[in-house]
Structure formats: structure tokens, C-alpha cells
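Reviewing the structure listed below.
Missing here is one protein chain; the remaining ones are kept as they sit in the complex.
Our next item is subunit A:
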């Protein structure tokens, strides 16, 4: 049997997990629900809540609940959850762990690998953070694929004729647009563009601001400081948005929001679709501009597009369909479920990687141009930071390009290699994503050749190598946002922290079935040991971690005698620590 790799759509507001089973793509339901809201909370007992229950708790305990964590991925900040600070990776890991458990329960075996989707326009740091979230959750992220591409893959597998398609993907927090060619079972992305901080959350925010202003004007109270009332307003705004997708008016009623100077504050207001659409018009226009950029990137005109595929819950907003109709002259497709198709595409890609036959193969592109800076000319003037693009946007992945540079002056021993992402001829106007020095160059005249190789992998992550041609002296880095990045040890610690939140039962969870009593016993010991990690010296912790690793490899290799031996050692340490 092939090992199981699950496909995960880790969304801003909703997440899903899917697999391919007997050639059919299946989004796995948990309690009959295929959609897991991307909410994480800790209840008053200290237990962890993920999904629906956390979303419900948000109204009562906003300070114990985190939503839309995806918006913070890749940033060096911490969020507060019931008095503890967590990195965005850790919160995302909690959602992933839940999805992993849902899948494990369904397939009745342990799952350790996943394909996770990310917005096409996610930066390197955001991708890295997503990979780390997977690791913390105990999932090896075998591939990250772009969300609009995944949707196209889910749709394109069944297409027999050649089609050119525009994928318009507006989620809770991100926007992507891709132009895709589907032909002979190959889903080929021609161009991609987007905005990684634009989505349905912004629409909610517009309504929220409107409601808050209304309360300020009519009742003279500012609710911005009252987190519970604000949570209710947020939910009301979101509901109004849903209603306005179907109806021309939405009635917003929230009673007993707050007591203010002896008076009870109620909210009652009617919002029309026309007013709402005026509030979000700038956002929609920004997405249409991105559509134009993507079309230009694919060197196509609207007449070349055969179909429009809408992805993401926010595309239910009627004016989006209208604006796209105005651009292209036909209605977007609606066969595919905009909430589920991304997870389905991830599952198809996962099946492909695990060696199953699938009817569509994917060729994706990078939405970014990557390059370096060199001494040169800008607008005919001498300029030390001229941008030299090396991998151009919309090139197929994976990709590897090498450019040769020469040293500027005699006896130059050091070159500074700076890597940028962007299109501007002035490198300083682009985003600097990494920098390193190549030192100890040979003492020769100017013109010493240094080659610079940029390698962009299938996950959209960049690796950079610089080499002095004459000597082979090489220096390389993998571009990761150094600040947001977890060191290996930190990842390990985060994993234990998150495991502990889930409690011991969860960590053994669905895995134990069909296992020998020795293994079950050993797993209990491991859970016990992990629970003690916080209270022990780092020396004891390291000993335990080594033993745990040993035990796990014994289980994998089926070495029963050695397993018992090692487990006994671990039991000793636990006994010693507990006494």
C-alpha cells in the first residue's frame, strides 16, 4: 500500500483536509462538517478548542480565542492566547494537528505527510512559516502548492479539451489570480499575481467600522476598547456580509452590547448592498487591476479566456461576478465548490507525489522576479545598486539560473551578494530578502569572475549559491526570513508545547490500533515524558528526547527487545523525576 499523504487547505477563515481514495477525491468530514473554521481557543478548563467550538467561544472569550492567524504568518510577532504568547506558526500548527487527527480517524492509520496549499502570492518568509507550522504539528510538508493552482488542478483533471482559464481566488485574507492553460492532462500556469493581505476580512472590517461609527454617532460610545462587544460586532458584520450576498438589504440587530454610563447600548441598523458595495469598491478594483496584470503576464487578452473559475468564500460577493462579467463578457463558472476545491487540488497533488496515477499534472510558475544588485547604470547614470533580475516572474518551477559577475577593483577580496524580490530597475526599490558575503577571494586584478546561481524550488523557495569561478570557493544560503525563522531546537520545543495543549490522549490518539501492548505502553511513557519536559533540567530533557527517538525507531523497525530495554530506561528517568 502507498503511504498516505493528505492534502490540506490551511485558510484564513476556513481549513479543510482531503485525500484521494480509489481514484476519487474526498474532503474528509468531521462531525458531518467538511469545513473547519480556522479558529483556535482555550476554554475555561484549559482545554484546547479548534474549529466550530473555538469560533463559538470567540463571542464570549475573545481574549482566549485566535482567528485569522494566516494573516500574521511569516511575521516576527506573537499572539496572546489565554495569557500565553504563541508564534503564528504554533497557532497554525494547532489547526493542522486537528486536521491531521480528522484524517487519521478516517483512514485509521497514522498520517505524517501533507501537501499544504499557500496563496500564490505568499512570500518566501510566509512559505517558510507554513512549513514550520507543519513540522510543529508533526507533519512533513512534502510540497506546498499555490491555492489557485490547486483549484485549477481539481477542476482541470476532468477536462478533455484545451482550455484557458482565469482563476480568481479571493479568500478570507489573501487574493490571488492566475491564468492557466489546461491541455492534454497538463495544468500549466501561465501567470500569477495577487495581494497577500487582501480578503474577505477586509470587507468585514469595513462593515465593522461602519457599525462602530454608527454607535459613536448615535449613542456616543466607542466600542473599540470593549473586546466582547467588539467580538459580537465582528460576528454581526460577518453575518451581514453573508446576507448581502443573497439579499439587497441586511438587518443588523445586536441587543445588550454593553452598559455605558447607566444606559444599555443596543445596535439596530439596516445596511443596503449598494452601501456595502461602495465600502468595498476600492478592494474590488484592486483585484481587477491584478487580473489585468496577470493577463498581461500571460500575454493574453480577455477574448483568449474560455472560463473563469471562482475560488474562496469571498467570491460569493455579487459585485465580483458583475465586475468580472464586465471584463470578460461571460459569467464565471460555478460547478466547483469555492470552499473545497483548493483542498481537493492539494489531495490530487499529494496522490501524485505518493505515486498514484492521477489524470492531471501540474506546472506552476513563480509570481515574483528575483535578482541581485550590481554596479551599473540607471537611466544612463552610474549607479551602484542597479537591479539585475535573474529569475523572472512567471517562469516555470522548478528553475535554476546562473549569471556571471566580475569584481570591480584590483585585489577585491570580498563581494556582497544581496538578493531582492521585485521588478524595479533600482534595486533599492525592491524588497531585500537576503544578503551574504563571499570572502577570501584570490588577490587578482578586477574582473575576477563570480557566478551567482538562483534556484527556485517547487515550493517557491529560493536557494542562492555564489562561486568564485577560478577557485571554486562557494558560499550559499537558502533564503528564509531570518527573523521569523525557528531554529531547530525551538521547533522541537514548540512541538512539545502544542502536544501538551492537546493533552496526552490526543498524542497517542488514532495511532494505537493494532499495536502490541509493549508499543502502547511505550507510547504512554513518551507522552508522560513529554509532559514533564517543562519541569526538567535541559540535561534530563535531552536524555529523554534521545530515548524517545530511540523508542520511535525501535517501533518503526519492529525491534521489540530493544524497545523494552529503552522504554525501561525512560521509565526510570520518569520515576526519578516524579519522586
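Methods note: a contact is a pair of C-beta atoms (placed from the backbone, for glycine too) under 8 Å apart; a residue touches a chain by one contact, two chains touch by 3 or more; residues count from 1.
Everything that follows uses one rule, which is that contacts and distances are computed from a predicted model.
Of "ABC transporter ATP-binding protein", "Sn-glycerol-3-phosphate transport system permease protein UgpE", "ATP synthase subunit a" or "J domain-containing protein", only "J domain-containing protein" is the UniProt protein name of the chain excluded from the display. Residue-wise, the contact with the chain that is not shown comes from A:183, picked out of A:183, A:259, A:331 or A:410. Within the set A:361, A:490 or A:545, the residue that contacts the chain not displayed is A:361. Touching the missing chain, out of A:23, A:248 or A:398, is residue A:398.
Taking the complete complex into account, A:353 is the one of A:107, A:279, A:319 or A:353 that touches the chain left out. Although one chain is not displayed, subunit A still touches it through residues 143, 183-186, 188, 349, 352-353, 361-364, 396-400, 457-458.
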